[in-house]
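Every protein chain but one is kept in place in this view of the complex.
Order of writing sets the chain letters: A, B and C. Residues in each chain are counted from 1.
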Amino acid sequence: MTADLLARSGPLQSWTDRFAALPDTVQVVATPHVAMADLRVDPAGPAAADVAGFLGVDLPTAPSTYVETDSVRVIWLGPDEWLVTSPFRAPRALEAGLRDAVAGRGAVVDVSGQRTTLGLAGANARDVLSGGCAIDLHPAVFRRGAAAQTLLGLTGVVLVALDDTATSYEILVRSSFAPYLASWLLDAATEHTPT
Amino acid sequence: MTTVDRAVPPGADLPEHADFLWRNPEPKRSYDVVIVGAGGHGLATAHYLAKNHGIRDVAVLERSWLGGGNMCRNTTIIRSNYLWDESSAIYEHSLKLWETLEEDLGYPILFSQRGVLNLAHSLQDVRDSVRRVEANKLNGIDAEWLTPDEVKKVCPIVNTSQELRYPVLGATYQPRAGIARHDYVAWGFARRADEAGIDIIQDCAVTGFRTAGDRITGVRTTRGDIAAGKVVLCAAGTTTVLTDMLGLRIPVQSHPLQALVSELLEPVHPTVVMSNHVHVYVSQAHKGELVMGAGVDPYNGYGQRGAFHVIERQMAAAVELFPVFARAHLLRSWAGVVDVCPDASPVVGKTPYEGLYLNCGWGTGGFKATPGLGWSLAHMIANDEPHPCIAPFGLDRFVTGALIDEHGAAGVAH
Amino acid sequence: MQLITCPYCGPREEAEFHYGGQAHVPHPADPGSLSDEEWAHHLFFRDNPRGPFAERWVHALGCRRWFNAVRDTVSYRFHHIYRLDQARPETP
Partner (left out) sequence: MNALRLPAGGRIDRSTTYEFTFNGQRLTGHPGDTLASALLAHGIHRTGTSIKLGRPRGIAAAWAEDPNGLIQIEEPFPEPMLLATTVELTDGLTARGIPGQGRLADVPDSARYDARHSHADLLVIGAGPTGLCAALTAARAGARVVLVDEQSEAGGYLLGSTDRIDGGPALDWVAAATAELAGFADVLHLQRTTAFGHFDDGFVLALERRTDHLGTPTHVLGGETAPPHKSRQRVWRIRARHVLVAAGAHERPVVFSDNDRPGIMLAGGARTYLHRYGVLAGRDVVVFTTNDSAYAAAVDLADAGARVHAVVDARAATPAAWVQKCVRRGIPVRAGRLVTGTEGVERITAVAVAGERIPCDLLLVSGGWNPAVHLFSQAGGTLRYDGGLGAFVPGEERDGVSVAGGAAGVAELGGCLADGRRAAEGALGGLGFVPVDSPSPVAEAHVDGQPSLVLWRVADGDQRTQFVDLQRDATVADIACAIGAGMRTVEHVKRYTTIGTAHDQGKTSGVLASGIAAELLGRPVGELGTTTFRPPYTPVAFAALAGRDRGSLFDPERTTAVHAWHVARGAVWEDVGQWKRPRYYPLPGEDMEAAVLRECAAVRGGVGILDGSTLGKIDVQGPDAAEFLNRLYTNMIATLKVGSVRYGVMCGADGMVIDDGTVLRLAGDRFLVYTTTGGAAAVLEWMEEWLQTEWPDLRVYLTSVTEQWATFPVVGPRSRDVIGTVFPDVDVSNAAFPFMTWRDTVLGSNRSGHDASTPRSARGGRPAPDQDVPVRLARVSFSGELAYEVNVDSWYARAVWERLVAAGERHGITPYGTETMHVLRAEKAYPIVGQDTDGTVTPHDLGMSWAVSKKKPFFVGKRSFHRADNQRADRKQLVALLPVDRNLFLPEGSQVIEGPSVPEPPIPMLGHVTSSYRSAALERTFALALVKAGRTRIGETVHVPVAGALVPVEVAEPVVFDPEGARRDG
């Protein structure tokens, strides 16, 4: 009974055409509906090991890094905090699985709707970011495996490097700020859009 | 272009200075009254001690050059449209003195009553503004609430488009408010004090106090000990450095507050515009430079400098509100050290030490108070009793909880 | 424009941090037992030294963790940055 089923929507639903018109050197895509859970455990304690068992990967303990498996990415957010993301798992399943693993020795919160994900790729991707992000994005420093919570323009983001050549990133932004960030990115891309 | 007609082109109308301003005397070993700090407050207090109370055996001790603290750094906005009765009283007392100060000092201070607009950008701003205007009126202070169209009439270059990110929803307006030339004010007071025989001792830092029991008996300075019947602290941003020497705790924190100027421009800006919400305030000074400021830097700092991103943000606000400023140039930026109280109101009063008087916490807004404070402080020194205008500003308010919260009116520096 | 080294994330721009005032001012265990005067001091009175100052910061736009620092209020230089569970280092 399709009529009874609810459709999903995302904050950047109406932006697809504008993103599509961007030059090849600055490609932006919205990737909504990635399941995300905020995880709090003691990285040295037994809960961390159980979580690792559930995720199939150890929690990264180096600041501003992430690790990933085929199905999840685990982003370091703080000394006892991670953001677990997965486009493949359902939010409630992800939350429940983590909650079971943590078993009261920390906390798990479904935050799938809290942030939305933007992909930014292309030869000018780094230039666009460095127009509003103060951290060092040199590919020798900020490369695949790196993820930072920082400021981009006037909004907080989690910035994820996907490759070693500074040409592919994901930007996780609070959903209410997503339209701002999208306009900010479009505006930044003007510089790379010869008329 | 909307230019403002002025009979005399700015630049040519700057006054000639007096040929003689002050002596540079050697400190005597003893004075009836020692004032610490030759900023506007210290100098004004000296002037009114002599003028109103005939007290002339006074030294004003300045660790650096007179008027070189916040006095030479402030954006010179003078107004009295504060919210609470206590504040209105002292600032209005001061504004009335400003209105005759040039004659009193016999010195050109370029006091220009060009009016001050405080813009409202949110519905709450509007409520707060109306509240302040209504309170001002009942306190006998000239205050008006203006619609965006009326704002545009007073200051045609303000962007009153309702398409702005934070559109101008109206403004409070105090026509008698304005600006003055900060340095000349300091020099005018200094000259009069000097004429009255008061010694202004520059390059003389107070490094300690002499006490006898609970009584203050003098100060230690980089130029030797000086005995004093009464000691008055007018050290603004550095007050706690002094009170620490006495183990006296006061609730002020010192923060950088920045300001900046543009090059000299043909007149475009006829009044003073302040905006708490988008954090900028601006006037066009007499020579034609735009003078601007924003909020304090958040951390404690005595460095007389702040962070530049504060200025960048302020420039964004300025260009939003005044699109014609786009290609004006930032010429110089600087900062002062302002002493901020938890309730954004000053601390003035007696202390546990007999003969020691405290005046601080004026934070981002004490220039406008200069004559009024000087008058009232001199009264307190002469009578050992607070003048009614400053009586509510004692330290005890922090104990009782009767704060005078002027964050609304003083939220942005001015 | 400081570059502040968050003890967790490393060096980041000042704009990512919020200031928290004087450090090592614990909330009184039993506020009810304080006189009005003592309570006023706790609420409103903080040190304001010219020179090294132990103060609190939070990495508000990063890891959201509070930490302490000893910073010179004249030069603005950070002498020490330390976690809340660490003791205040000796001042240089």
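Keep in mind that, in the parts below, contacts are C-beta pairs under 8 Å (C-beta built on N, C-alpha and C of every residue); 3 or more make two chains touch, one makes a residue touch a chain.
Just so it is clear, the structure is predicted and the values come from calculations on it, not from any experiment.
Engineer: Going by the touch rule at the top, give the shown chains the omitted chain contacts.
Structural biologist: The chain that is not shown touches these displayed chains: A, B, C.
Engineer: Please identify which residue in B:35, B:89, B:248 or B:340 touches the non-displayed chain.
Structural biologist: Counting the whole complex, the residue in contact with the absent chain is B:89.
Engineer: Looking at the full complex, which residue from B:118, B:238, B:262 or B:359 touches the chain that isn't shown here?
Structural biologist: Only one of B:118, B:238, B:262 or B:359 touches the chain omitted from view, namely B:262.
Engineer: Hey, which of B:76, B:94, B:112 or B:129 is the one touching the hidden chain?
Structural biologist: Result: among the candidates, B:129 touches the missing chain.
Engineer: Please output the residues of chain C touching the missing chain, sorted low to high.
Structural biologist: 1-3, 18, 20, 26-27, 31-32, 34, 36, 39-40, 43, 56, 58, 60, 64-66, 75-77, 84-85
Engineer: In the full complex, which residues of chain B touch the absent chain?
Structural biologist: Within chain B, the residues touching the omitted chain are 1-2, 9-12, 14, 17-24, 65, 68, 72, 85, 88-89, 121-124, 126-135, 137-140, 165-166, 183, 194, 202-203, 262-266, 268, 278, 288, 307-308, 311-313, 315-320, 323-334, 399-403, 405, 407-408.
Engineer: Over the whole complex, note the residues of chain A touching the chain we left out.
Structural biologist: 1-2, 4-11, 13-14, 16, 29-35, 38, 40, 70-71, 87-93, 104, 106-107, 109-115, 117, 119, 127, 130-136, 138, 141, 153-155, 162, 168, 170, 174-177, 179-181, 183-184, 187-188, 190-195
Note that in this section only the chains that are shown with their structure count from here on.
Engineer: Hey, how far is the Cα centre of chain B from the one of chain C, in Å?
Structural biologist: About 29 Å separates the centre of chain B from that of chain C.
Engineer: Nearest whole angstrom, what separates the Cα centre of chain A from the Cα centre of chain B?
Structural biologist: 48
Engineer: At least two other chains touched by the same residue of chain C: list those residues.
Structural biologist: 15, in rising order.
Engineer: Could you say which residues in chain B touch two or more other chains, in rising order?
Structural biologist: Nothing qualifies.
Engineer: Which positions of chain C touch chain B when the two form their complex?
Structural biologist: Interface residues on the chain C side: 1-2, 14-15, 18-19, 21, 36-37, 40-41, 43-50, 53, 55, 71, 73-76.
Engineer: Which bits of chain B are touching chain C when the two form their complex?
Structural biologist: 238, 240-241, 244, 249-254, 298-303, 307-309, 342, 398-401
Engineer: What residues of chain A sit close enough to touch chain C in their complex?
Structural biologist: 63-64, 77-79, 81, 134-135, 148-151, 156
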